[in-house]
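The complex is shown incomplete by one protein chain, all other protein chains being positioned as in the whole.
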Amino acid sequence: MTHLVYPGALHTRFHHALGAMFLMTEAIDVLRNKGNEISDEEAIGATIAILLHDIGHGPFSHALEHSIVENITHEDISALFMDKLNQEFDGKLNLAISIFRGQYKKRFLHQLVSSQLDVDRLDYLKRDSFFTGVSEGVISSERIIKMLNVVDDELAVESKGIYSVEKFIIARRLMYWQVYLHKTVISAEYLLVNILKRAKELASQDRELFCTPAFRTFLYNKINRESFETNKALLDTFSELDDYDIFTSIKTWTKHDDHVLSKLCRNLTNRNLYKIEIQKNPFSKDYIEQKVKKIKEKYNFSEEESNYFVFTNFISNNAYNPQIDTINIIDKDSNLIDIAEAADQLNISALSKPVKKYFLCYPKDI
Amino acid sequence: MTHLVYPGALHTRFHHALGAMFLMTEAIDVLRNKGNEISDEEAIGATIAILLHDIGHGPFSHALEHSIVENITHEDISALFMDKLNQEFDGKLNLAISIFRGQYKKRFLHQLVSSQLDVDRLDYLKRDSFFTGVSEGVISSERIIKMLNVVDDELAVESKGIYSVEKFIIARRLMYWQVYLHKTVISAEYLLVNILKRAKELASQDRELFCTPAFRTFLYNKINRESFETNKALLDTFSELDDYDIFTSIKTWTKHDDHVLSKLCRNLTNRNLYKIEIQKNPFSKDYIEQKVKKIKEKYNFSEEESNYFVFTNFISNNAYNPQIDTINIIDKDSNLIDIAEAADQLNISALSKPVKKYFLCYPKDI
Amino acid sequence: MTHLVYPGALHTRFHHALGAMFLMTEAIDVLRNKGNEISDEEAIGATIAILLHDIGHGPFSHALEHSIVENITHEDISALFMDKLNQEFDGKLNLAISIFRGQYKKRFLHQLVSSQLDVDRLDYLKRDSFFTGVSEGVISSERIIKMLNVVDDELAVESKGIYSVEKFIIARRLMYWQVYLHKTVISAEYLLVNILKRAKELASQDRELFCTPAFRTFLYNKINRESFETNKALLDTFSELDDYDIFTSIKTWTKHDDHVLSKLCRNLTNRNLYKIEIQKNPFSKDYIEQKVKKIKEKYNFSEEESNYFVFTNFISNNAYNPQIDTINIIDKDSNLIDIAEAADQLNISALSKPVKKYFLCYPKDI
Partner (left out) sequence: MTHLVYPGALHTRFHHALGAMFLMTEAIDVLRNKGNEISDEEAIGATIAILLHDIGHGPFSHALEHSIVENITHEDISALFMDKLNQEFDGKLNLAISIFRGQYKKRFLHQLVSSQLDVDRLDYLKRDSFFTGVSEGVISSERIIKMLNVVDDELAVESKGIYSVEKFIIARRLMYWQVYLHKTVISAEYLLVNILKRAKELASQDRELFCTPAFRTFLYNKINRESFETNKALLDTFSELDDYDIFTSIKTWTKHDDHVLSKLCRNLTNRNLYKIEIQKNPFSKDYIEQKVKKIKEKYNFSEEESNYFVFTNFISNNAYNPQIDTINIIDKDSNLIDIAEAADQLNISALSKPVKKYFLCYPKDI
């Protein structure tokens, strides 16, 4: 929904997959030129792994990740797709899957696909910065890639690339708050989530909703991890879904006779988003209650209905999380040091504390 | 459909409308600074006119311009929308409409909106060049705008801007053949047109087709200029349509039991486009007949069905057409000269002859 | 000397002066549109002040600031030039000079010319980042300028520009260490400084040195603040000097019979720069002595001569110094807050501690 704030941000996951794949081939070239052995099979494996790493994303990606299916992440669905493709291609994806899952001996190949300095991030930060026009996120992917090397099977950055890595961490933090967690984007994403929630609620009561056959499967049934296991055809149906199915339905639901659903849908299509307040501490019960009361009075909503219009939650992010894995710098003696220690310019350890913010959404007209 | 060739080309008509509006404000500033009188009302009028100039475009713009409605151009529908908005805004668009239709006394204001060097072209050439990555189309809109002036109520370019105008005409020509009339784009657009044609054919036989309520109106009825006049609500229904309605339907039609429609739709969603041959002269009947025969045999198609898969037509373009209107250069003595005469570097008159090319489409597997 | 590391960095002070002047006109437009009164005289005054703010820089700017003249900064010489121009223009620069010196009542005009967020920095960071290709320094000057406002005659940034300001401070810090204080740049600048020092030493002994007449004045005489006061013609002579005078002399001095001078000059023209080591603590006397000993032995240098080839010093920088002045953010209640307190993403106060590093230079061949 970022394009509602930054109209240029219409680039797709397809662009990102190609871009990350391109960076992977660049990274492999650099590592090979520095004497690290990477066979052609390994190179192809890592390239397939990054090309497919996001294939499990459904419509509107992260925003609806837990609205369309339950108890299963997009990474799990990516894995299911890879397994299916592996069958079709007679095991040719074995190595790619092993790298993707972090099971392959050369750990650095997995780190190129998924770590705190993977080609995934190197691509999306630069791409999102370009298409939003938020210059704060500009990073020099090329330079970072040129500084990559491998020590003891661990991916690491040569010491003269240290400023670029520091900048990369800063850029990621600023992009989170200026783009990914921009308050208007959050407001729009929650509107979308609430629309799906209401539609599923109505579907569970067997109310009729316009939708494509594929979307119907996910709207009128509870689909979770087990569903994919027991019903092998489900993955195909999932693959037929995209933003078009969802948004076309939302357009028609603007005239649905459930006044909650139709109001939510009109609010989205008319870009009449929730007003959103953000603060460091939780909102007081009183303040929330006061908003709920107003909405009930104004629109004659029940308690349950008003929850679609007034709600609070929190967002949080940390730019660098050494507890997950570290970004390694190679010092003069070829030892690896965590960037949080190696950096002498920026207080990276300060950046590794997560920032948490609370928000409260309610209609603009109350 | 250009994004099927140039994946970056996902920019929308909304971006273009804003961009052209921005260039209009720049052009007005420049003209005012050179002493041409433009009142605030006129400035707003010209700005509204350019903002709305394309509002009558339906889904997939030019590609489906004559598939969804009949006997009415997008310019006419733009005019209908403007009239409607004018009613809602109590006549505040009177001046904008007058400028848009070329009825206002200061002719140059209309020329800024619509002529061979209007801000519409200045925006789309640059924008399309940027998003496709085709550097041949790069033009310096800013420089051309800075060189604009008015002589005898006619828009004109100062003589030192002559090279920029020559380059603009060349760029337009190259963009036509490298982008707008790129053979794969043509192939994809005709596939889309044929899908709509088949769907309408089936609809006329009362066969059931998945579609949104708004799309149903246009699929199951013949809508033309008279329809809009007699049924005032139709314009609202038209405004509900966008690419989402069409493409969602096409996705579901891939499983339709009409094998022509479903095959066409699968070809589009799987990017299995027609093979397309291009040449300067018409294709021989024999050659075409041979293709038709093959397709009939392979798929057991009737004559009528095979027309959806094998067909010929032509495309044509001229970069500069002085018969419509001229691009004027201001010489040393403040007289206006047609760029075709003023240019000493490029043979502009050679460019004003239209180029015509014939194409033949047929499935890749025959 | 930055072009010895980043070959693209050939842009000049002239470009910077024009660029800063352009940003000043943008800033004034923005402030006026927000209702801050700025008369045409004030606008012209601020624009002249920024256009001339660096006019007192001599050849190679900062690098030779204390080598060509003594006890007088480039700001002082800028002021002398402005006074002189003011005389020539019959007092028309009165207001510009008052703004430049911080004596004008509207303090924010001076802050636009000289503060921690002035248009000087907004121009040079972006320009230097562009021409060096160091993307870490990219800042969005336009966005920061659009967020400027004035509260109680103080320049300040609206709260939604906070991330851009945080990024600006980070960018400045990274540019210092990646560009301005890059170790090879430091090495080259000290080589240049030592060449001038040696040449002046020889001049003081009345040894003949090839140089232009203007350069002769500064090479064979001690020029300081008093000299400019007593000899009014000196400013003209100073204005005749530029990089050409110095570098042409250095080229001819490569064949001078003083072996220290000729060796230094050959080292510069052949880009045979000092090897430079950098560390957080001072270098030990032993380590330095060992280098000195080697150079004496190898080249048969005296103690005094060897000082031109082996020496230590330090560099230091802080990205944001609230003790000089603060960057103010305007909060929701229109109060001013120091960015170091307002920033919730980056630890700005950590950035306001100066970083100090020691370096040791010596010839590569010892």
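So that you can tell them apart, the chains are marked A, B and C in the order they are listed, and the count of residues begins at 1 in each.
The rule we apply is simple: contacts are C-beta pairs under 8 Å (C-beta built on N, C-alpha and C of every residue); 3 or more make two chains touch, one makes a residue touch a chain.
In this text, all values refer to a predicted model and were calculated from it rather than measured experimentally.
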Touched by the hidden chain, restricted to displayed chains: B, C
Full-complex contact with the absent chain, from C:K251, C:K275, C:K296 or C:K357: C:K251
Residue of B:L4, B:V138 or B:V193 touching the missing chain in the full complex: B:V138
Contacting the left-out chain in the complete assembly, out of B:F22, B:Y163, B:F210 or B:Y299: B:Y163
Chain B, residues in touch with the chain not shown (by the definition above): 134-136, 138-140, 143, 163-164, 166-167, 170, 173-174, 177-178, 280, 344-347, 350-351, 355
Where the missing chain touches chain C, by residue: 7-8, 10-12, 14-15, 18, 210, 212-214, 240, 244-245, 247-248, 251-252, 255
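Rule of thumb we're sticking to: only the chains that are shown with their structure count from here on.
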Per Cα centroids, the chain farthest from chain C: B
Chain whose Cα mean lies nearest the overall Cα mean: A
Centre-of-Cα separation between chain B and chain A, whole angstrom: 35
Chain B and chain C: spacing of chain centres that average the CA atoms, whole Å: 53
Chain A and chain C, separation of their C-alpha mean positions in angstrom: 44
Of all residues in chain C, the ones touching two or more other chains: none
